[in-house]
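For this depiction, one protein chain was excluded, whereas all remaining protein chains were kept in their positions.
As written, the chain order gives the labels A, B and C, with residue 1 at the start of each chain.
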Amino acid sequence: MQRYSGFGLVKHALSHHENWQRQWRNPTPKKQYDVIIIGGGGHGLATAYYLAKEHGVKNVAVLEKGWLGGGNTARNTTIVRSNYLWDEAAALYEHSMKLWEGLSQDLNYNVMFSQRGVLNLGHTLQDMRDIQRRVNANRLNGIDGEVLDAKGVQELVPIMDCSKNARYPVLGASWQPRAGVARHDAVAWGFARAADAHGVDILQQTEVTGFKIRDGQIYGVHTNRGDIEAKTVGCVAAGNSGVLAKMAGIKLPLESHPLQALVSEPLKPVLDTVVMSNHVHGYISQSDKGDLVIGAGIDGYNGYGQRGSYPTVEHTLQAIVEMFPIFSRVRMNRQWGGIVDTCPDACPILSKTQVKGLYFNCGWGTGGFKATPGSAHVFAASLAKGEMHPIAAPFSIDRFHTGALVDEHGAAGVAH
Amino acid sequence: MSNVATFDTRTEAKIPVESPLAYSYRRSGAPVPDRKSRVVLREHPFLGHLVLRGGAIVLDEAVREVLGVSLPGEPQGLVHDAEGVRSVQWISPDEWLVIVPGGEEFELENRLRAALGGAHIAISNVSGGQTLVELEGEAARELLMKSVVYDVHPSHFPVGKGVTTVFAKTTVILRRPGEERWELVVRRSFADYTYRWLLDAGEEYGIGVER
Amino acid sequence: MSQPNRLTQGGRIDRRQPLSFTFNGQAYQGYAGDTLASALLANGVDIVNRSFKYSRPRGVVAAGAEEPNAIVQLGSTEAAQVPNVRATQQALFDGLTARSTNGWPSVQRDLMGLVGKLGGQFMPPGFYYKTFMAPASLWMTYEKYIRKSAGLGRSPAEADPDIYDHLHRHCDVLVIGAGPAGLAAALAAARSGARVILADEQEELGGSLLDSRELLDDEPAGEWVAAAVAELAGRDNVTLLPRTTANGYHDHNFVTLHERCTEHLGEVAPRVTGRRQVRSRMHRVRAGRVVLATGAHERPLVYAGNDVPGNLLAGAVSTYIRRYGVVPGHKLVLSTSNDHGYRAALDWQEAGREVVAIADARPSPDGEWVEQARARGIRIIPGSAVIEARGESRVNAARVAKIDLDGFRVAGAAETLTCDTIASSGGYSPVIHLASHTGARPTWNDDILGFVPTLVKGVSAAGGAQGVYATAEVLADGVEAGSRAASEAGFAAASVSLPQVAARRDGAAVALYQVPHEKPTLRAPKQFVDLQNDVTAAGIELATREGFESIEHVKRYTAMGFGTDQGKLGNINGMAIAARCLGRSIPEVGTTVFRPNYTPVTFGAIVGRHCRELFDPERYTAMHQWHVEHGAEFEDVGQWKRPWYFPKTVNGKIETMHEAVARECLAVREAVGILDASTLGKIDIQGPDAREFLGRVYTNKWAKLAPGRVRYGLMCKDDGMVFDDGTTSCLGENHFLMTTTTGGAATVLEWLELWHQTEWPELEVYFNSVTDHWATMTITGPEARKLLAEVTDMDLDKESFKFMDWREGVVAGVPARVFRISFTGELAFEINVQANYALHVWETLFAHGEKYGLTPYGTETMHVLRAEKGFIIAGQDTDGSVTPEDLGMHWAIGYDKPFSWIGQRALSRPDTARTDRKQLVGLKPKDPKVVLEEGAQIVFDPKHAIPMPMVGHVTSSYYSPTLDSGFALAVVKGGQQKMGETVYLPMADGQVHEAEIVSPIFLDPKGERQNV
Partner (left out) sequence: MFYIHCPYCGEHREEEEFHPKGQAHIARPEDPDACSDEAWGDYLFFRDNPRGIHHELWVHAVGCRKFFNVTRNTVTYEILETYKMGEQPTVTAEHPEGRPSRDAADQGTLHEGVRA
């Protein structure tokens, strides 16, 4: 792998950039691999990378039906945080956070992980109770965070309306300084390049059309480019997981919903942290390019259309202007939708299945991007060892039958 | 009907009453209509509002007998009695809204119950929970276009129609009893929001409030 | 004031109406009818901005929505600032104040430009992915500087003085675009009687006809436009919306039209007779049929130096001359691949300025306009193109050379032609953006060298939008589309006679996107593809070399098409370059997906009136005015404003919440308090099966509740988790009144309907909301009975009106239902009256209550009082993961009910049946002065290293003035079996609180106080 550095950049500039190598190869599929990863998004590519790097499993193929990093990796609002309520979720996301913190150097690819901090606002007394509960839990789990009052929030974000006149005044917030944003596309590309350097075959435009299963054991997949064999297959296909599971005769408690996001036109820096509000329902940060990156809500119906309903966008911008009245004259440039695969308890599935050798990693809902390295790291370990990694174990499919959910919905309160 | 507890929530005693908009008039005022007012808002408070539930066939006969109008059986139907002061509106295949002059509702409920005998129906008095707001004037329709998602074009919303629909961020029952007249049935707790919205959106038409 | 490039006549501007404006602090003049861009060009302003990455000087390129460069900041005051206005779409108004968005210290002399010049070579696409990694600790510092150079305009720092609006529209046929196709379609649809909306983004309807060289019925095209518009305007089934951009095409023919109502009048909307006007308005249109008559955008050619000011689109040159009376230069070189481009040269020459040469990429051009140009003596250089523009702040020469199209190489020596303007045309791209919003991928059409829209149900395209460019054909296409749309919407087609348009013979165009240079692309001077994002042909080539092969990869790696113009000018050229580098065809490289908005829209317009006081409804009870007048602080509970506490002024000082709540609590425990409980949901349930239904949706039993009695009920979902609670009263054998939590009212009603309609329709029962009908006031405390007795002659004797009874009566002269239920643990009466009478009853109680110390209290006191009694608040002490067993409410679980009620089955699942689940308990702090933090986490072993095993958390915690101690409710693992044990609460400040697990009932465990 050609190492990237500032010095290298200068050297390449002097040779008119004619000597840059491909960031990843475009290999032809082999007949057989040790492990097949289905899904060339961030999670899938990272799983392949960690398999090769940490477990010495280098005969790995990543099968991507479109182009790598083209799903939710390319369509999210790039927020990275680990201040989840429940121990199991917190452990998973914090594991991920620690990997984020050295990721650019590990991959030799600047994923622009910007630890500018995330505020989760509270607008009601119950919001504040939930925030205190979560921050207290985070602290005892070793995750940074503090509870701010309205004044503390105002100091961090002077342009926000923190007055008592707001319809739902800001009462306070949780603040995780280590949280932030990262450059989403670079994450996929960085993992792809690093995995490729370890010998992983990234096969784009390769669609799985069926599984080869004998006596309850997987031994390969059918694809539009022919059959490929492997005794271990990990499905990391986000919104398309249900479709894949069905091919293998497996049921998943997943529903795929549209999740919309939008960006403003680029502006000079005006907001240097991430602000999220569940109550008025909008979240916002400003990208390094200057766009305000704004997350909208999940549409209630199932959809694979990569678009959602317009009122969702309207409600989101109402929330943003309510919080930031100065943005009223700023313009929305573009909106788009991702397909998020959601679980009933708002936590992912990292699990074995009834088919031996076939694993699923899905159901990330809105939490997928921030979990990328952590999810992949524990999933790779599970695939390599044939046993679920302890951090992954609570996220088994079984929980939907035993009732042992990890209910992150609960963290937000249900009825008031 | 001993199985159901009917209750006259109204009294003949001289008790001060407050319409759902009473607070709004004090807080937001009520601009007096003038010659330039292209739309006028009028509240008709303290009417009798009954929700009728049951099968259409069962209810129809009783309503005709007691109110002298036939139950609108088709969706979105709105009928008035000969005097034009009592109305029955289709809300759902098994639900109708009856609005009558204030004070008539309890007797009406009892007469309907008597006429319906042991049939499985329900009647709920909601007179305290909602108010009727009328919009009149040439700009009334455009003001509604700013407020409701439903198509209020005359070709789609003729006189004698009524629907439940989204009004800004709340819900109203919208009815068209006359060419230039529209009625909103508004829930009490949302009345102030609805009023403030109408004043705000109606500003460009010089909206006035008749009290 | 001079406008050096303004023609003395011609154009659609009004020379009698001069307008003053300033740009970068310099005063200029233009005319009514100008855009800011045309006025700047008229005044000879070359540099309008600096580019984003390399900070290169940039000028106006286009005349419409596709303009990438002329992005300015508008506004003379802070509140009126508008970032990122496209000068080509901003009508000039008197006093307009604009600035360039980039350039420091000025757009003319920009220091960053030096950086761009020197450093440009070090900033290939994706350079930031490859550097700034060492040392890791410096990244946040690097980032600070990267961010500083980002962005175009700036956000205002003050709130917007303007208002915005929505209008919900419905129509049979929506025609988008009022050029020849759109006008013809609208006429056809309108004459059939259909409800028609015609929207166009420009200041004037007419589109390309407004600057056309062609005659319609032997008259200038503008005449036909005027007649067509007049007819449409005269029909009451037609709505004309100029200045209105269709910015988003959503499912099932829902289209958002953004009308700029006053943006052409001033930076703040002027008032009309003292009334506010909206700055812009969003029409939310549901259309039966949609006709896309959005025309086409001209493609520029990609050659070296094509970003220097003075490089324009050929069509834009004509538009400025013919529509605005502005010639944006003196000496023109035209580089074209088609006949359409010749229009610029003909117009330029007619405007009296010099056409130096036409470089035509075709070996033997021979169309009608080519012949005209030839006949006028204009030099045509066949088989050639401008391969490089020279100049810094303005073009000063064009290098023209023969090119080999197939071999992608320069085929002869370049000739340098002195000029100040280069116009280029690479053909047209249909405007397919809206069709693409529906998710339908466009398809490449080789005949027109462009993508044409794929259309979903209910939409058609006409004219340029689908690659039909000859005026006569466009008009016919429009009529056809309009008639078809109307007839599909159920209207009989009407005839429309088309104007006569002289047919013009055009020669075939050739495919030319990037023009070759003598040097290979990576070494040639920069050839710009996306001007706004400084994406070059070399950048695209580099991306493909690095393995970015899908067009989506190329776009993301280079940022092509991510600007505010969304790649309207550059995307197709970029795809063509990627295709060339990869040795594939354009469609093989992949199609692009455009997303809403077509052009950016202010947040304000999308928000409409749903902001400030109207952001979200505030729900009030009938006593709200009284609460306000009595100084209540309010708590938001759902959309309700509930009194939180009533601070008094004592000795000139306003009580703190702590003081007020202590006073309110003691008043209830020692005298009498009153609470406005109207916000609780109330559902009237009638029918012979009402009782059976209650038994199925509640966890406890309802079979024996007699009329006149009240019972508490707990509701679960089928996963066994508690989701709401409340009391339900038996009004009659078949008649119940259910109460719900304040926030749960609508949810519970829908929940009941769901089960009734979808599972148990055979049960004869109806549910109606009566929440708003009744106002509810609770008087509670030892003196409650005496107080009530003063205003009613009801029998309040404790034997005849028992705890958990309800009775009818007259209270303060008003018919009332009174419920003897208690959420405080004290003697309590909940009085329900019709809401219109409520204020009277409330005030009457106060008139009589003073001698008993009647004290109004709010939700905070209510919470303290109920917690002292161990009563839960659903949503505070439960969180969707708590079962009735977890709450210790065995008494409210009817395991032996005949019907397996909602939630029952789930309770026996392995995890829900565990005995060490988190269970509701009381916590007594070891130090009574401590009020534990709500949300504090509980541990058994405070010395355990982090991560520390947590066994529960505090759900409710207060100071109890009655106990003079802090106390709390909490959930603790296996807590019900751990009474008396000590738990620890390690806090953020390092303190570790100790508390004892106790019963959650802190006061009067036998319930004697409420039973008096």
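Assume a residue touches a chain if its C-beta (ideal position, glycine included) is under 8 Å from a C-beta of that chain, and two chains touch if they have at least 3 such contacts.
Here the structure is a predicted model, which is why all the values come from computation and not from measurement.
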{"item": "Visible chains that the absent chain touches, using the contact criterion stated earlier", "value": "A, B, C"}
{"item": "Touching residue (missing chain; options B:62, B:91 or B:122)", "value": "B:91"}
{"item": "Which residue of C:831, C:906 or C:969 touches the chain not shown here", "value": "C:906"}
{"item": "Residue among C:158, C:204, C:251 or C:415 that touches the chain left out of view", "value": "C:251"}
{"item": "Option touching the unshown chain, where A:74, A:112 or A:252 are the choices", "value": "A:252"}
{"item": "Residue, one of C:34, C:719 or C:783, that touches the chain absent here", "value": "C:719"}
{"item": "Touching residues (missing chain, whole complex) on chain A", "value": "240, 242-243, 251-256, 300-305, 307, 309-311, 341, 344, 400-403"}
{"item": "Positions on chain C where the hidden chain makes contact", "value": "250-254, 286, 439, 456-457, 718-719, 750, 753-754, 757-759, 761-762, 900, 904-906, 909-910"}
{"item": "For chain B, residues in touch with the removed chain", "value": "74-76, 91-93, 95, 149-150, 163-166, 171"}
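Operating definition for what follows: only the chains that are shown with their structure count from here on.
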{"item": "Approximate Å spacing (C-alpha centroids) for the pair chain A, chain C", "value": "22"}
{"item": "Where chain A and chain B are represented by their mean Cα positions, the distance between them in whole Å", "value": "50"}
{"item": "Whole-Å gap between the CA centroids of chain B and chain C", "value": "33"}
{"item": "Touching two or more other chains - residues of chain C", "value": "284, 610, 613, 616, 618"}
{"item": "Where chain A touches two or more other chains, by residue", "value": "none"}
{"item": "Contacting residues of chain B [partner chain C, same complex]", "value": "1-5, 7-11, 13, 15-20, 22-23, 26, 36, 45-46, 51, 53-54, 94, 120-130, 142, 145-146, 148-151, 153, 155-156, 168-170, 187-190, 192-193, 196-197, 200-201, 203-204, 206"}
{"item": "Complex interface listing, chain C residues touching chain A", "value": "52, 81-84, 121-122, 124, 127-134, 136, 139-140, 143, 146-148, 150-160, 162, 164, 248, 250-251, 254, 256, 284, 437, 439, 522-523, 538, 542, 545-550, 552-553, 556-557, 559, 562, 564, 566, 595-597, 600-604, 606-608, 610-613, 615-616, 618, 635-638, 719-720, 723-724, 741-744, 747, 874-876, 878-881, 906, 909-912, 933-937, 939, 946-948, 950, 953, 955, 986-988"}
{"item": "Residues of chain A touching chain C in the complex", "value": "4-6, 8-10, 12-13, 16-18, 20-26, 66-67, 70, 74, 87, 91, 102, 104-105, 108-116, 123-126, 128-137, 139-142, 146-147, 159, 167-168, 183, 185-186, 189-190, 204, 264-270, 272, 286-290, 305-307, 309-310, 313-314, 317-318, 320-322, 325-336, 399, 401-405, 407, 409-411, 413-416"}
